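All protein chains but one are shown in place.
Right after this comes subunit A.
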Amino acid sequence: MATPVLDKVEAEASASPYITVTFRIRRFNPEVSAEAVWEDFQLEIDPKERVLDGLHKIKWDLDGTLTFRRSCAHGICGSDAMRINGRNRLACKTLIKDLNPEKPITVEPIKGLTVLKDLVVDMEPFFQAYRDVMPFLITKETNEPTRERLQSAEDRARFDDTTKCILCAACTSSCPVFWNDGQYFGPAAIVNAHRFIFDSRDEAGEQRLEILNDRDGVWRCRTTFNCTDACPRGIEVTKAIAEVKKALITRRF
């Protein structure tokens, strides 16, 4: 291993880390007012902290009414997708130092889903689209094998990328087609259909392709790549959609 000298993390940690930043947050509470407004908060924060840490500092020390969803705080539960400086990201995976803390950091709810309070949106349409693609393994076998089904490492690799999805909606709510028409399935649902269509064990690929062949299906995608840029799990969303389109044309998958 590298000689255990003071590495850069530790060197940075020993200097006084705090800086002052402004969070500019889109507030909305229908119990108080029908209008959404911007509100600024100033706080002291270590730039190595997360935007989520900043939101917590506000909620815990300045204004308990600030409302957002979160749980794991390290990018695996998918609770806290929001629009940060105009881009969809997870608040718990975005560090202050990567945002230019000189300027106010804007935080808004993700777009295309109804805002319920502050940064909380109605996720139901998103999950409905997910459920519509039949996101579960379907096999026709009447005699289940006693042991596991076999699958080669290569076959397993074909859908590896799309198994990483945490259903955070960052992709779907960054898609201009979805903003204009909430009926569009959206990238996340297609990603999850891909996960099964390309699984060698699954036998309902045709059915799922038919669902996605619908007028609100994959053909609505205009390949703007917003989804791929937004995905906090690094999934090549646009590529997965392209593979589904190709499978629809060739009927091979």
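As a working rule, a contact is a pair of C-beta atoms (placed from the backbone, for glycine too) under 8 Å apart; a residue touches a chain by one contact, two chains touch by 3 or more; residues count from 1.
Definition applied: contacts and distances are computed from a predicted model.
A single chain of the complex does not appear, and UniProt lists its protein name as "Succinate dehydrogenase flavoprotein subunit", one of "Transketolase", "SUF system NifU family Fe-S cluster assembly protein", "ABC transporter ATP-binding protein" or "Succinate dehydrogenase flavoprotein subunit". From the options A:Ala34, A:Ala153 or A:Ile249, the residue with contact to the chain not on display is A:Ala153.
The omitted chain makes contact with subunit A at the following residues, 1-4, 6-10, 13-14, 29-32, 48, 59-61, 63-65, 67-68, 70-79, 93, 95, 116-118, 120, 123, 127, 131, 135-137, 144, 146-153, 156, 159-160, 163-167, 196, 199, 201-202, 234.
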